[in-house]
Structure formats: structure tokens, C-alpha cells
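Of the protein chains in this complex, one is absent; all others appear in place.
The first chain written gets the first letter, and so on, giving A, B and C; residue counts start at 1 in each chain.
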Amino acid sequence: MTFIKDFINVLSAGSISFTLLTSIFALIVYFNLLGGRIKAVGGMAFIGLGVFMLLMGIFVPPLLYLGIAYLLILFALARLGGRLWDTKVGLRLFVIGGLAFGLSMLDPNFFLIAAKPDNVPIVAMIFLLGFFTWVALRKAYLNDTQIAVGGIPWEKTESDEKLFTWPDLVYTELLCMILLTIVMIVWSVVLRAPLEEAANPTSSPNPAKAPWYFLGLQEMLVYFDPWLAGVVLPTLIIVGLMAIPYIDTNPKGNGYYSFRERKWEIGVFLYGFLVLWSFLIITGTFLRGPNWNFFGPFEFWDPNKLVPLVNVDLSELMWVKVLGTSLPKLWIIREIFGLGLIGAYLGLPPVMAAGPFRRFYNKMGAARYYVGAYLFLIMMSLPIKMVLRWLFNLKYILHIQEIFFNV
Amino acid sequence: MKPQEPIPHNYSIRRLNWIFALSSLGLLVVTGLIVGYDYIRGWKWFQLEFMRMQRERIVQEVQLASSAENKQLLANLDEQTRRNSLELAAHRDQYLSAQKAFDAMEGDHYRADQDYRFAKANLDAQRYIAEVSIVQHRSDAAQQQTEYERQTKHLADLQVRLQEVTRQRDAAKANVDQWLKKIKDAEDKRKELTASVDLLDKQLNLVDMDRFSTNWILSQPMLDFVNPVIKIDQVVLNDLSIDMNYMNVPRVDRCQTCHRAIDTPGWESKTEAARLSQELQQKLDAYDIPQEKRKETEGRIAELKRIQDAPSDILNPWRTHPKLDLFVGSASVHPLLEYGCTVCHRGQDRATEFGRAGHTPASPRMEHRWAERTMLTGGFFPLPRDFEKRNWGYEENEFVETPMYPRHYYEAGCIKCHSGQMSVDRGDDITKATQTVELYGCYACHKINNWRFSDLRKPGPDLGGIAEKTTPEWAFRWISEPHDFRSTTRMPSFFYQRNMVDPSVVPPQERAHNIKLQEAEIHAIVSYLFDKSTHRSWSPPGAGDAARGKQIVGSVGCLGCHVDTEQVKDEKTGRIRLAKREDFPLERNYGFNFTGVGTKTNAAWIYNWIKNPKAYYTDAPMPSLRLTDQEASDVTAYLLTMQKPGFMNTPIRPPDAQAVHDLAKGYLINTLSDRDAELRLRSMSGHDQLVYLGHRSIEKYGCYSCHNIKGFEGLKPVGTELTVEGSKALHLFDFGFMNDQQWKNEDGATEHVIHTVPSWVYNKLRNPRIYDDRRTKVYNDKLKMPNFHLTPEEARRIAMVVVGLTKEKVAENRMAGLDARTRFIEEGRKRVSQHNCRACHVVDGRGRAIASTIADANFFPPDLSPEGARAQSPFLFNFLKDPTVMKIRPWVSVRMPTFHFSDEETNTLVTFFAQEGQRSQFDTARNVNPTAQNVMIGKQVFTMLRCGQCHVTTPVQNPENPPVPNTAETASLAPNLTLARLRLRHDWISDWIRRPNEMIPGTRMPANFPRDAATGGFQSPLAMAIDTPQFAQYKATLLPLFKGDEKELKRTMSDAVALTDYLRDYIWSIGIIQMRTASPDGQAPSMAMPQPSLPPVAAPAAKSTRNQRGAPAAGSGPGR
Amino acid sequence: MVPKTPLAGSAAAEIREQGEISRRSFPVVLTTAWVALAAALGGLSAVLLRFLFPNVLFEPVQKFKAGLPSDYSVGEVDERWKDKYGIWIVRTEEIVYALITVCTHLGCTPNWLPTQNKFKCPCHGSGYYKSGINFEGPTPRPLERAKIFIDIADGQIVVDKSKQFHQERGEWTDPEAFIKL
Partner (left out) sequence: MANLRGLQEGIVNSQIWKSVFRVGIPNTNRKRVLAVLGSLILHLHPVKVRRSGVRMSYTWCMGGTSFFLFLVETVTGLLLMFYYRPTIEYAFTDIMDLREQAPFGIMREMHRWGAHAMVIAVWLHMFRVFMTGSYKPPREFNWNVGVILLVLTLLLSFTGYLLPWDQLAIWAITVGSSMARASPGAGNEGPMSGLVKLGDIRLIHAGDDARFALIGGRSIGAATLLRFYVLHCVVIPLAAGFLMAIHFWRVRKDGGISGPL
């Protein structure tokens, strides 16, 4: 038991769980697990990665866990394949999840975090997200199978069929309202709304957390300066969401569940929604304890826990460590590497437009292509920065305190 | 109805119908749930339970009231009523006609009354019209005026008529009443008899909760707002607001919601009932209760007896608050409606649930009992009726910022308002607690920014001359473990404590290392102290006789502040054991215990110290007893016999060079690089290294906080500031790994650490290093608070003060003792406490610790309770400055010492006494010259009452040294009355003669004028005696003074006030009016104080050479 | 496993009901549902209503100490508590009583006019005698008296506004309505 708890504790560390999720995600999307088969090359690649991690684990112990997790999940997915979308399997997965949660609640530390009144909705959200993701992908899978054999999605089969609003729609709405009211009342009776001590502007609680739905942002703040994580990125999230209908010119998949017909759109969206947003919220809520330190779900929130958090800037890394000189005085020279790196990153779309993505470029037109590409790049900057932080303790790629401009 | 048109559905309507039905039923159920959830609240059960208890009690009382006797009386009355009605029926006609006449008159009266009122209203209106017409110069002014006058007249007529009619009506009424009188009388009597039962019935109705009773119905959900019986009670206190972080929010105390009987007498616990009934009985016996309340008090005592005899005790939320005459009671100084509860007890004011109210357990057992069943019922539905099985719903609530003070710490709440007072009236616990804090000098290391604990002197002696007083060897052993030398010392143990050497918590290897380091530190401290010490030479004493010295020590008053033994007989076991501080009164722990003083120091130092303590250091708290050279030599000889040779036998190892080096380097590298530190150390000699380390160690342990040490002037005290310690959040207290743990105390008993602030502080005081248990810490990071070897009681008291020091502020008008008069008094009380006056005197009714060493109460130092009313301020001033200006009772061996008070200090004391005695400080009474006649009468009375038996009236030539009457029975002597005019207040003398026992209970002065128990007036023994043959000659002498008026003479002889005034006049007339006044330095001209003589050349030279040698080290010394 | 085709699934779920609610039988299920819903909504509305009546009031204290009876002079209407607690204390030869300073007409505060020896309400002109009995103006009934008694502990007058006595109900003779001197 202790081993499993330790395993999960280590696994849930941002550097591992996030990497894991990201790559599993790529696995699902790219290799189209929905088809029920792992392509040999991809499968081998992941197995190779897992084995590599295992070997590296000798030097960097956490990687051992990562490798084990990789292989376990890969194994499970390979076994399940398309049966993942079978109702019975789904139900079983759901029950297993519930059981695991119930068992975990026996752990006092886990109970303390998960049973906190304000965290209960987030626990519910985890299950709801899991359930609905499964539902959506299942429906997409069924439709895709249908389309693959030359059929049409079932939504279309009944699109001509119209029902009277009264009683069909009105009745279900009424029932939903009643049931929801029941849920709300029971929830309110069972859980007391939290009320802590009176506001005291001179003493911060430890940890001081934002409302839970902004914890993703607060988590981002660990990796980016506030102006980016708190202002620019949230703005771009909204802008990005609003831009979706105008960038996505794929006429397929309008009004029905489908995956194959819009693999990239769904992949990117799900990555942003599930991993970059929901997963970070879950991390921020359950796994960030006193002093914003990372705590595994079964770990005691000890305010005295000490974690080394020494960071370096890219300029220091390059000038001092690699080149072995001191930092140049003039910021434009000092930050030449950061500027270069960012320039290269931002220069990717035009290069790609000329190269591999020519097809996209031509299809979408310049405006759509560039807006979409840059939004995507900015979205991906978060995981990139996270990985850089974990690998190199990198604090800033670009650090111009002269004008307060840090990336 | 038309048949339905079939249509396609997505879902089966039949199934939806079922879902609809089920979910609607579900909604109905949860609607019930929400109502139930809101309705069932924890506090309601307490109220229901209390109502049940009230019902039981009322039913009992009804049974008592409706005794068989009463029933018989009632039956008789009913019979009488019946007969009266029969009689009335027999005279029906007469009665009816009378009634008719009265009815008619009523009509007339009504009419007349109405006429009068209407006319009055008209008149008022007319007056206004008339006034206005005059003011506005209307043409009809005169006419209106006439009309007004007419109406006035009319009204007068009507009034006469009304009065007439009223008279007639009353007569008619009387006529009717006459017929009804008998019936009415019987009814009245019946009412009277049943009144108490009726009242009880009414009360029973109020607490009735039977099913379907009015109360029950109105307590049902949704109806419980109409006229709730079960309801939240609260007290809103706007001016005792809660400081909610820069904001004052009214305090809303809802404690009474559960603590129902808190302000209602009759629900006391058995212990409180026993205490209270005893107190009341005493008052009753002493006629301290006014006549009209005696019966009531007796009833109350009977009630309290019933409570004591009841089979079960009343349990806590329903108990009456103890001491209702002091707290909560409406007539007390802290009435519930004005003070509420949480201002003293703390806790969450608005909370209505046990768990949220901030109740704090006092013991792990209590905590367990409270919390036990929380998990079972989740705290929602506290249904079980059984008290023991109840779910208290306790859980530690980190969000209550001010948890209640647990049991044994209640009086901590007094500090908030009473911090401007030295003692809290009737708050014995807190008074003793603040005294304990002062005695141990907690304020020296821990700053307490609070009037009570500021401006106090450093508790330890000045160490600037330590080398003159003792040897390094002694000092080393003393610092190592002071308790080995004296079991009662207040010097705490810094070294070899639990976190350093206790084998149960320190691994052996680390332990050995720690011991080395500790030794090095002690060596270093000793080296520093002796290095910086002065080396004055003190003149040696002459030859002394130890036996005589012992006698002097026992008689002049040394034992008021000092104790001369370490062996006491244990009260429980009867065995001789080592003394604890608690074995002696607080005041006697003020000076050191004489035990071992001969081992500690040398003859010259003792001799000179006794002669003039201020010569050794100016702030010495020890006063001078003005011993002669010979006396001082004797005392020195005696004290030198107090040896403790065994103490000096413990071996001392030389300091471990490596340990000194490591420790010193540890400090040096804070500011130097490793290499520089090493260089610096290498440039120092071994001794210099020690001195350097000593400096650092003294800084580390904060020795300078209690002792004056050269090189540490003006440093901040070493400990945490305690000014608002009681408000510090629980999570800021470092429990280490000791939360909810136990430890074994010195007696092998188990002590618990529970997760509350008082528990933390208490355990910290009991075992200061306990929170280091199981922690891995660097040597210098380990806890360093020293061990005072406090007993549980002392630790509890000090902890009580600590948790009582909060940042909560109350409005100034609620603070106790802020008025100007009290400020004067409190400042004086502070001096009294600082100079330990209570060692010898009774002040404010407390003190005289020395009493246990003096066999005969007649030789006690005086009781100063009435001093303000008694002594003239000029005398007091001079006497305090220099007690030799007058010897009042020269036969008493205890001496008033010379304290060398400054003028300012003396004034504070004099003002204190005058204010406390409610007297103006200066008066002209000394110049009052009584008439010769009064003096003559007074003289006769003086003789008649035989005052001369004890009091001498021979004029004193020299107040500094009055002759002692030549008698063997010095115990029966009283002060020479010719000194009275210099010393006593004019008005006080007669008052004192009248009621000496009331002013100073147990005084030797006889009460010649006993009080009359009935009237409370004074009786004169001469009233009767003057007519007896024995007094014939006095009568003959006196009669001419009353111009032969015997009646007047006898009247005077029976008038205690007049007689005492005559006595006073006589005493005044024989008084001398010249005395010496104190010199500025407060020393008698004849007193020669020894002064230290510095060694002529050698010492300074030696010092300077040392300084030169130490020069390199100085750079890294305290300056940086 | 071969997944069901969505078409088949959807077709299976599709139930066409013909004349489901027949006229022959009374719709027990549906009626139960509606009755339960109505009851629940009724209950929730009652909850809303109950919400409007707080359990605790933060009004000025209803009960206060008014000093000793000897602090009041005979025959005068004492206005010292009028602003703070809304009470006139009147002492006559025999009794002391407390009048509540609320006009029984429409709740204004009347003025005490010592020269005319009456209470006069500025709003609609109602007038009361010193005893509180109404004699003019539109008011239907006398002023109310508050509960008044002597605290045994210290002999002070205590006024408790939460209990009122109406003359028209004959309550002024209640022993709690006045203090007998």
C-alpha cells in the first residue's frame, strides 16, 4: 500500500504527470487509438521511450517511475484498443476510478484535501470530465466507424425527424430542473460552505490560493511572469477560443461527434482544455500545499517542507556556464541568446509555411494560417517552458529587468 | 375531450412520468430535509433540557405550596363565599336598588365629565384666538377677550359640577361596595392564598413543552418566528467591540443561548452552592445584611442547601455563574447586559454551536470526551437525549481567532482591563500570578509593554564586581547548576538541560559533544565576567560573634526578605526535605537564601554589603538596616558559618580547547571568511578566546537581561516580546514533534502537551527545552530558555499571565483604574511591591511575611492599611527618607531599614498613602490648638479610661531616640503619645480610639467604645460608670467644666464621639512639635557609610595591561 | 466486440407511443407527480417566506435599568429615556409607570407639552393625558405601558419594553404594569 501511495505521490509531481499526460495525449491523437490498433512504429517508439526511462531511472530515480507508468499505460491501452469505447468497459473503468478514489479517501492526508468543502466540486469535476470525455470520444468513434464503412453519422440520420417541443423537450427540461434542485439541496445540506477567520490584511494564510477555477493561471504563474501568465495568456485564451470558428475551416464534423474528420482540431482543443487547463487546476487545488510547494496526494501538507527552488536565466546559463564569462552589461547583448531563441520560435510559422505545412498554408490562407499558428505556438509555450524549468531549472529565457520584460 | 393525436416521442412518456413522479417526491423529501436541517440546531437541545429541569423543579415547588393545610383553608373560604352569596341573595332588592342608583350616577358623571372636557378644549382654543387677535391688533380683540373670560367662568362652573357629581357617584359606589364587600374580601383572601401556586402555574406554562401545548406548537418548524420560546439569546455590546483587524465590530454574545441559567441564581454547582451558602451564613451572622433582606437571604441559603443535598449535580451548560455578586449578576460590577461573556472568557461571540464557540479543553481527557462522538453523527443532528452520550461536536477550530481560556486559566481574562492595577480586587489568582511574573523577572528577558511590567529593575544582581564577591570556581559551579547550591534560588539553570544531555532524547555521542561545548561556554562566561569585573578592596570586619550575629539576623528584620534555611519539614510526609520556593511566602523569596553564603563569598564583602549595599552597586534592592560596626561584624561571622563545602567538591575540567575554538569560530564566521576567522583566532591567546566566547555566550543566553554586565549596556532583552503573546495564532507556536505527546516530569508523573496555547506555554515553562525533543538541530539553534524549576502551580500562574497578554483592547472607560486618584495609588503600590514592603508590613490587607519569624504579635512591624488616614504626609516623607528621624516603638527589635529612596520615589509613596486613605496630602491640623477646657476634660477621660497604662505621656526630648519605659513587659507598651502630634492626623486620632479593631483587626489597642448591635452606634463605657462611687472624684473634677450642668456632663459621658474628641484634644495638647527632617541623601548625620577604596595604583594598571593584551580581540568584541 | 450501429441503437430507443394516456384510467402516477411537485414548491415558497423573519433582532435593548424611584419627582413626566429607549417614566403619588413613546394612531412620537399637561402627537393631532389615556384626535386607544419592576438586587427600576400593557384590554392593573410605591 505504502509503495502504491509513494508511486502515486512521485508520479503526480508536475514534471512527471504532466509529461506523461502530454505524451499519452499525443499517443492517442497521433496514432489514432480510436482505430483500435497501435501502429507498430509508434508503439515501438513509446516502448522504447519507456525502456529508456527505466534505464535512466538508475541515475534519476523519478524517471524510473515515469518509465513504469509509460509501459503500464501503453500495455493497458494496447490491451483495450477499440474496446475502450464499449459501454461495459467504460463502466468498469468508471467503477475502478470510483473505487480507487474511495480507497484513497481512507488515507487521512488525501481525505483532508479531497473532502475540503471547496474541493468537492473539483473532485466531482474530475469524474464528470472523465465521463464526458469518454462519452464524446465514444460517440465520435461510433460515428467514425459508421463513416468508414460509407455510412453517415447517426445525428444526420435523424436530422430530418422533428419532435414537438411540447411535451418532449419541455418535459425533459422540467425533469432536469427538479433533479438539479434536488442535487443542489442535498449538496448544500451535506456540505457547509467554508468560512474562515475574518479578513486580515496583515497575515496571509499558507497557502494563499486564488478561486479554484483560476488555479490554472496561478500554476502558470510559477513558470511565467504575471504579465504573461496573468494578463497576456488569459487574454489570448479568450481570443483563441473566439477565433476557433474562423480559423477552423474544416466543413466536416458540423453538428455531430466525429474524431477522424477533425483530428487536429480536437487534439489541440482537448490538449488545451484537459491538460493545460483542467489538469493544472487539479494540480493547483490538490497538489499545491504550503509555500506553493508540490505535495503528492497522499503527502502531509507540512509547512516546513523544504524544496530547493534555485533557478537560472538562459543568459546566465549560456554566458556563465557554457561560455565561462561574466554577463555582458548591455542587455541586448546579454539577452542575445534569449532573443535569438524566441525569434527562432516565432519564426517557425513562416518557415513551416514554406516547408512542410505548405498544404495547410495554401488551404487556409495567410491570415488564418498565421493567427492559428501563433496562437498554437503561444499555447505550446507553456508546456515548453515547464519542461525547460524541470530540465534546466530555467527561470527566464529573456530577462530584461530594464523594462520589466521577462519571458 | 378529443382523443389524443399520436406523435413520436424520443423517450417513453410512461417512463418520464415515473421519473417525474419519483423526482417530485424526491423534491418533496429534500424540501423536508432543508426545513429539518434548518430547524434542528445544536443549541435547541440545551434549552429543551433546561426547560425540562425547570419543569421538574416547579412541579416540586407546587407540591410544596399546595400542602394539605392550604387545601383546608381554601375549602373554608369556598364555604364562606357560598354563605356570602346566599346572604346577598336574601337582600337582593336593596342591593339592586343601590346598583341602579349607582348606574344612574355613573351616567351623570360621564356627562358632567364630558361637558367639562369639551368646555376645557373650547377654552384652550378660545385662549389662542384671543391671544392671536391681540397680537395681530384685530378689531375684535376685546370681544374675544370677553368671550374667553366668559368661557373661563363657564369652565369653573362645570368643574364645580363635576366635582359634585363625582362625590355623589363615589357615595353611590360605596353603597354598592358595601353589599359586595364580604364576597370581595373572601375572594381577595383566596387570591392571596393561591398566589404562589398561581405564580408557579404561570411559570410552568412558560416552560411547558408537552406535545400540542401552545409552546410546543409555536416551536414547530416554520411557526417558530411567531412567539418563539426556544430562541437565541444575545447581548450586543457596542463599546466592548471586537477588533477585527483595524475595525471595531460590535460584540454579540450568544453564550446564554445554551448557558441558560448563567445569570439566574438557583442553579449553582454543588461546590459553588457550598461556598456561597457559607459566605451568606457568615454575613448573616455578622449582621452584614440589612434587616429587610435577611429573610430573603435565609430563603436563598435554604435553596443552596437543597442544591447541595440534591442527588445529582447540575451540569455545565445550565449552571449559574459562580460569584454572581461579582460577575454577570445585574447588581454586580460586571453585569451580563453590559459586559457579556466573551470579553473575559474569549471565544467566538456569535457562535451557537459548541464546536464553533471556541471551547478549549483543559486536558486531553476533556478533549477526548468532547471530540469522541463527532465522527459518528457528523455534527448535524445532535439528537441523543442522554448527556453523556451527547455529541458535543468538538473539533479544533483554527478559524476561531480567540479560543476560550480553558479551566484554570479563567482569570487571564482580567488582564485586558486590569493591566493598570497591581492587584485585582477579589482576583486572587491573577494578582498572585502577576506577582509571580514580577518575582521571576520574566519581563527582563521578555519585553512586556504593559504598565504592570514596565519600569521594573533587573531581577538579578549587578555582576560588575563579581570578582570582589566570589571566586571563578564558585561561579562556574553556580552557573552549571544553581539549584545544586540553593534549592530555592530564582537563578534558572541554563546548562545541561534536556535537549543537551538527557539520555532519553540525546544520542550518547552527541551528548558527550554537547557536554564539552556546554563546559566551554560556562568557562567562557566566567572568564568574561571576571575579566571585566572591578577589583575594589573592601575593609575587613572586626572580630564577630556568630551567636550574636544569628540573634541579630533573627531580630532586626533580615528574615522578612531572606530565608536562612534550606531544610523544611514536608507537611504531607512529615519528613525533612529540601525547600522549594513555594514553602515560603513570595515576599521571603525576594532576597537570597542564606544557605551557603559563606561558601559563596568572603567576610569583607559580606560585612560591607550589609553596611551599605549601595556601595557595591547603586541599584541594589537591599536596604540598609543601619547596623553598627560591631553588629555587622557579628552578622558577618554568623553568615560565614553558613557553609556548603560539598558544593565546591565537584571537579571542574579545564575548557576543551577544540570546543572553545569551534564555538568561537562559529561566531566569527558570521562576518569573516573562514580563513580570516582562523587567523583571528590564532592571534588570540587561550584566555582571550575564552573571553571572546564568553561575550558571545552571554549575548546568546541573555545573561545581561537580568544582570548588569559591562559591555552589554542598552542591549535589547533576549527573549520574545510577550506584550501580545496571548493573541498569537496557535499555528505560530512551534510544538516541534510534541503535539499531543506526553513527557515525564521530575516526579515521574506524566504531563501532556495538547494543541492549545495555554498548554504550550505551560509545558514550555515546566520544561523549557521540551519542544526540541526528536529534532535534529545544530548546537547553537537549540532552544535556550533556561529552566526555572517551576512547580506546576507556578507554571500555571505564569502561563495564565502570558495568555492573558493580548492585543484585544477595550474602550478606555471600561479599563479599570485609569482615574487620576487610582493612578497615584497604583504607582505607589508598584513601589511597595518593588521594595518588598509587604515582607514586614501589611499593605492593602496583604503581607507581613516576616510574621512567621516573630513569636509575639506585639512586636510585629506595623500594619499600614490605614496609614494614609493615619500619618501626616510631612512626617511620612521624612520617615521614609530616613527612618531614624523618629523611633515610635523603641522597644521593638525589627528595624525600619533605610532604603535611600529618592525624593521622587518618596513622594510617590506618600501620595499613595494619602490617596488611599482618601486624605488631602497636606493640612494645617498640626497648628490646631485645642481649648484649655477641652484639654482638661480630655485629660480626665484619659485617666478614667486608663490609657496611661500602656501609653507614656512624658514629653520626649529627642524623637530620634525616645526613652524606653523601664519595664519588663515591653509587649504591653504603646507609643509615646507626645509624638502623636508630629506623626498622626488630627481627625484620625478620635476615629482610631473609637474603632481600632475595625481599622486593624487584632490590634492591641482596646475597643473602649463597642458598637451597639442594633443601631450600629458607639457605646460609651463612661455613661454608666460616671455615676459609680469609684468615679466620684472624676465627676467632681469634671462638673465645674460643664458649669455644674450634670445633665450635660452625663450626656457628654455617654457620647462616644465627643469623648474621643476630648481625648484627641488632650493628646494634641501634650504633643511636641519639633523634629529633625531627613537630609537629601536620606542618611542620618551620624551614619558613616563604608565606601570602597580602589587599590591605589596596582589595580588600574593591571586593568590597563589586560586591556592592552585584549586589544586585538576587542575589535571582534561587542562593538561589532 | 462489435459495436451496435448507432442507427440500430437509436431505432431501438425510439418508441412511438399511441394514446399512452388513455381516458379509461385515472393517471395516478402523473397526479402523484403533480401533487408532490406542488407540495414541494409550496414548501419551498414557505421557506422563502420564513426567510423574511430573522431569528435574532439587533434592535436597541428592550430592557434597561432606569435608576432608583427616588430619581424621579412626583407628578412629572420624565423624558430622560425618551431618545435612548423610547420611554416616558411617570411618577405619581402612588405609582410609577412607563409609557411607550409611540402614538397608537400611526406610530409617530408624540410630544409632551408640560404647559398643557398632555401628550400631543404632531402627525394627526392625537392627544393623551399624563396617564396615557387618549382624549382627542383620531387615535383609537391609549398609549401603551411597558413592563416595569424593581430589581431586588439593587433596588433600581427596570423597564422591559418587550412586554406591553394595553389599557383597553384592562391590562394596566397587572402588577407588572406599574410599581407601587
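For this structure, a couple of remarks:
Note that in this section contacts are C-beta pairs under 8 Å (C-beta built on N, C-alpha and C of every residue); 3 or more make two chains touch, one makes a residue touch a chain.
Fair warning: this is a prediction, and the values are worked out from it, not measured in the lab.
Remark: the absent chain touches shown chains A, B, C in the intact complex.
Touch with the chain that is not drawn comes from one residue among A:62, A:97 or A:167, which is A:167.
Here the missing chain is touched by one residue of B:249, B:501 or B:1023, and it is B:249.
Of the options A:150, A:211, A:324 or A:343, the residue whose C-beta touches the omitted chain is A:211. Mapped onto subunit C, the footprint of the missing chain covers residues 21, 25-26, 31, 47-48, 50-56.
Subunit A residues in contact with the hidden partner, per the touch definition given at the top, are 118, 121, 124-125, 128-129, 132-133, 135-136, 139-140, 153, 155-156, 158-159, 161-170, 172-173, 176-177, 180-181, 184-185, 187-189, 191-201, 204-205, 208-214, 217-218, 221, 225-227, 229-232, 234, 238, 241-242, 244-246, 248, 250-258, 262, 266, 269, 273, 403-406.
Residue-level contact of subunit B with the missing chain is found at 1-2, 4-5, 7, 10-11, 34, 37-38, 225, 232, 244, 247-249, 252, 254, 350-353, 356, 399.
The rule we apply is simple: only the chains that are shown with their structure count from here on.
Computed from the mean C-alpha positions, the centre of subunit B lies at a distance of 44 Å from the centre of subunit C. Rounded to whole angstrom units, the spacing between the C-alpha centres of subunit A and subunit B is 64.
Taking each chain's centre as the average of its CA atoms, subunit A and subunit C sit 58 Å apart. Within subunit A, the positions touching two or more other chains are listed as 178.
Subunit B has residues 8-11, 13, 20, 24, 27, 30-31, 34 in contact with two or more other chains.
By the touch rule above, subunit C contacts subunit B in their complex via residues 13-21, 23, 27, 29-30, 32-34, 36-37, 39-40, 43-44, 46-47, 50, 53, 55-56, 58, 61, 63, 65, 116, 135-136, 151-154. For subunit B in complex with subunit A, the touching residues are 7-11, 13, 16, 19-20, 23-24, 26-27, 30-31, 33-34, 37, 244-246, 398-401, 729, 731. Only residues 1, 3-4, 6, 8-14, 17-18, 20-21, 24-25, 27-28, 30-32, 34-35, 117, 121, 124, 222, 224-225, 228, 231-232, 234, 236, 252, 296, 329-331, 337 of subunit B touch subunit C when the two sit together in their complex.
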